[in-house]
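A single protein chain has been omitted from the complex, and every remaining protein chain is retained in its original position.
Let's turn to chain A:
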Amino acid sequence: MLKGRVVVTGYGAVSPYGLGVQTYWDGLIAGHSVVLTDSKQLSTLKVRSHLCARVQDFPSKDIPRQHRRTMSRMSQYAYWAAREALEVAQLPEDLLHNGRTGVVIGSTTGSVDGLEEFFRNYITTESLDTVKSTLFFKVMNHSAACNLAQALGTTGPLLAPSAACATGCQALGMAAMLVASGQMDVAICGGTDEYHPLTTATFDIMNASSTIYNDNPTKSPRPFDSARDGVVCSEGSGILVLESLEHATNRGASIIAELVGYGTNLDSGHIAHPSRECIGKCIRLALQCADIEPDAVDYINAHATGTMQGDAAEGLALEDVFGSGTPVSSLKGYFGHAMAASGSLEAIACLKMLHDGLIIPTRNLDAPDPSCGNIQHVQQLLRKPIATAIKNNFALGGVNAVLVFRSSV
């Protein structure tokens, strides 16, 4: 169990739908896909997949230059999302600076835009003369976390967990542990990432990117579907404000939900092939942490990215733990896989589902693949009271992370 009770008091989102949690939620409710074909950039790289989902028209200039100069897009997304989360939380400004508010935000890497700019110049000129000092602060592995902390003026602990696609839930889970153990009162936490064509290329090299829907982008990705063919990469940021229950209650904060469980483990059987057994163990760890049995879970937000092996391993693990009676859906079919932001952005959607008693179905799931187990797929918008939900997040490298949220405190 967590050593203390941890609640969510704020959330903020930047997604390919645009700015804000409501814009994101409205897009999901409407069933809109924001996946698009970007053949120009991706064909230059000779990448077979031409699909992606991008944050459009982001108002970078709204961020003061003093902070923006060291921020790549991923830091800017995190900053915008964090400002929204703090607004929702109504956190008094002075609490940012008292040493008890920390930042736990991760990304898959430092800015790929920045790395490309550096190496393009360096390799072309064999000189460092054109490198600006501010570039370094964009490509550090903790760039997003420290840029945000600097911009907000927080003085509590700063951590930047990086676990590829599981970064978002790992950041939330680690932040919850730190709050629960009294290391901080408030955590501004989550994941953020910026899209770069090389991200798609990485999955393409591993034969894990979606390639057969280039002319029909909204038909991909297809989590759990028989015709799925791989990942579509996207970007954004999902940031939560977590607080100890005592802290939130004492300041009269509105509580959105309680984070009651977190489980994480490592699958050392293979660096790229997830196993149902290890995923199942991770889910059970999270349920044990929450001190609940599987039948107490009302909804499962799957990681399911649309890959052949990943979806099958997760679906079978879900069947092993929950049987076929618990509704399951994945959100990747709407806006692709936002990498380090996926776990936290999708966690925010879970919180909205808990609040509204509404389950967002899996988009593009027309023919559930039997190899993904006998589980209760949600294929149409489902109204159902949800008291407890889990959020799965898995990564290459064998990292698994699962969160458990409860609607009432």
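By our rule, a residue touches a chain if its C-beta (ideal position, glycine included) is under 8 Å from a C-beta of that chain, and two chains touch if they have at least 3 such contacts; residues count from 1.
Rule of thumb we're sticking to: contacts and distances are computed from a predicted model.
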*Unshown chain, UniProt name, "Acyl carrier protein", "Carbohydrate ABC transporter permease", "Cell shape-determining protein MreC" or "RNA polymerase sigma factor"?*
"Acyl carrier protein"
_Absent-chain contact - pick from A:H97, A:K132, A:H273 or A:H355_ = A:K132
*Given the full complex, what residues of chain A touch the hidden partner chain?*
65-66, 69-70, 129-134
